[in-house]
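Structure first, commentary second.
One protein chain omitted, others in place.
So, chain A:
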């Protein structure tokens, strides 16, 4: 098996960057086509014909337990492409660039975020975890900043830390396996949901973007759990 230059070029950008939003991917794809004189399909939606291109990369990198996949930002519904590890030791990718202590701290942070119910923890709580990992607070802080830069973590408007799309795409299975009691799956798409909308009566949770689609035409939205049917409050508050 071998890939064309254009595919390799595109793939290397992903290896270096990890994640691109759909908009960035299209830009990258356009640049790639220009550089290698490839035909660039501009369709009705002004979208390049990325699908088959990514597909042939995926076929070639699958043996190496790598995959490019689509992921959706839990907060704003923006879709991205992420290069993920499909090997079961999904923290391996991280482990190269970070020390053992840092990795330990990150695992603890993930645990705390998953168990928080809100899908985020305050920066003070996050920094307090450092002492259990033999790290000083300033060290931990610059580690978190680095994690934000590399799009594993994000800071949400209230200053809390939350898991960024790249992290969820990469570690979703790990989180579901590791924290079966706390990790929830979306009632709509069945994937892991960290920051979503929850029913106030039952345990049902769905992604914001899934909820938007599901309740689009509902006048009085109710919990998608048939046994519950309680009013879905999130939609009204908007």
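Worth pointing out:
The rule is short, and it goes like this: contacts are C-beta pairs under 8 Å (C-beta built on N, C-alpha and C of every residue); 3 or more make two chains touch, one makes a residue touch a chain; residues count from 1.
By our rule, contacts and distances are computed from a predicted model.
The protein name that UniProt records for the chain not on display, among "MAGE domain-containing protein", "V-type proton ATPase subunit F", "tRNA (34-2'-O)-methyltransferase regulator WDR6" or "Transcription initiation factor TFIID subunit 2", is "MAGE domain-containing protein". Note on the undisplayed chain: of the listed residues A:11, A:54, A:188 or A:206, the one touching it is A:11. In the complete complex, the residue from A:2, A:190 or A:220 that touches the missing chain is A:2. Against the chain not displayed here, chain A makes contact via residues 1-3, 5, 8-9, 11-13, 15-17, 28, 31, 35-36, 60-61, 63-66, 87, 92-93, 95-97, 149.
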